[in-house]
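Take this structure, written in structure tokens, and hold onto it; I'll ask about it next.
Shown here: the complex without one of its protein chains, the others still in place.
Then we have chain A:
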Amino acid sequence: MSAQTKSKASPAGFISSRRWLLWSGIAALCAWVLVPIYLVALGALGGRQGVYQWPKTGLPTGVSLDPFILFLRTEGVLQSFLNSLGAAGITVALSILLGAPAGYALARYNFHGKDSYRLLVLLTRAFPLAILALPLTVSFIKLGLYDTIIGVGLIHTVLALPFAALVTQGIFMGVPRELEEAAWVFGCTRAQAFFKIVAPLALPGIVATAVFAFVISWNEVFAASVLTVRNRTLTAYLLTVLSESPMHYRFAGGLMLILPSVVFIFAVRRYLFAIWGISSK
């Protein structure tokens, strides 16, 4: 690792020691994030022999896609993958459909109860929300939602909705109010102005919010495990088979959990940075 940081930090050769320190620190922190992911990928692709190989080298020897494909063919894996997608899809749809209008209202209107609403949203952040799945099992059994993907999607929406409302508020505030008013002047109704002017401008930010809602649902373990028995999501499935599955299956499961959300976040990284306000000014 030190050799890697050195080569990265001295392209010109006369960079001051301060500069060198900064870049080696940055490289070390990047390695801290990336190396473990690389290693679990090796574990997932190394199969049974790879797991018991001793000592390990950290180099990709004996790596092939077969162990990972074998894992995908294991009974229940593909179904749970689809269940995860379904629950995440419901979460995305509901949290945007319910959260975006609230975000718009918060951004554009002054109304009685605005502060109470914001308090309600902030309150959800102070609670370990997944725990709400415990009493909901009882209600969901009565309603026929227990052990369904819809039920899991509903509880994941509780996790994602407050986030969606707060973030879309910021997005709509970023759309200049003057553009909307100009549209009214030119004879658009409020709804027309919204769909023709505001919505297209806000779309990238809303897509980024949707991706984040997807990731919240995709990664959630506790509620999904409590609310399902046969229709498990990928996280819930992995949690229940964890203790009896061989090591390389666990690593394959870990890699499969990581890949989709990392790819998704990568795809919308620019908009995510923009809505968090961390992009370069």
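Methods note: contacts are C-beta pairs under 8 Å (C-beta built on N, C-alpha and C of every residue); 3 or more make two chains touch, one makes a residue touch a chain; residues count from 1.
Heads up, the rule we're going with is that contacts and distances are computed from a predicted model.
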item	value
Missing subunit (named according to UniProt) among the choices "Transcriptional regulator", "Cytochrome c maturation protein CcmE", "Nucleotidyltransferase family protein" or "Sugar ABC transporter permease"	"Sugar ABC transporter permease"
Touching residues (missing chain, whole complex) on chain A	22, 25-26, 29-30, 32-34, 36-37, 39-40, 42-43, 51-58, 94, 97-99, 101-102, 104-106, 108-111, 113-114, 117, 120-122, 124-132, 134-139, 154-155, 157-158, 161-162, 165-166, 190, 215, 218-222, 225-226, 235, 238-239, 242-243, 247, 250-251, 253-254, 257-258, 261-262, 264-266, 269-270, 272-273, 276-281
